[in-house]
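Taking it in order: structure first as structure tokens, then the write-up.
Yeah, one chain of the complex is gone here, protein chain that is, but the others are all in their spots.
Our next item is subunit A:
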Amino acid sequence: MSSIKDRVIGIIAEQAVLDPSDVTMDSTLEDLGIDSLGLVESIFAIEEEFDVSVPFNANEPEASDFDISSVASIVAGIEKLIAEQS
């Protein structure tokens, strides 16, 4: 099975309609052209993929400790959630 990183990148690439090779760890969602609706959709897809609950409220994205500022931070956040929920 592919790594968490590759699976997250796959989800984000699909949302951004890009090839996974074009999504780098330091990309921000904005760089990739993902807007607020795209973000909420990506988080939903990630929750479904990993069977986790991501604590994300669109009104206060900075309030949860789930950091969406870059692909790397999202991957790190998912790894932490999976570790906590396993």
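In this text, contacts are C-beta pairs under 8 Å (C-beta built on N, C-alpha and C of every residue); 3 or more make two chains touch, one makes a residue touch a chain; residues count from 1.
Operating definition for what follows: contacts and distances are computed from a predicted model.
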Options "Nodulation protein E", "Succinate dehydrogenase iron-sulfur subunit", "Protein SCO1/2" or "Transporter": UniProt name of the undisplayed chain: "Nodulation protein E"
Of A:S2, A:S21, A:N57 or A:S86, the residue in touch with the unshown chain: A:N57
Contact set of subunit A toward the excluded chain (per top definition): 36-37, 40, 43-44, 53, 56-60, 63
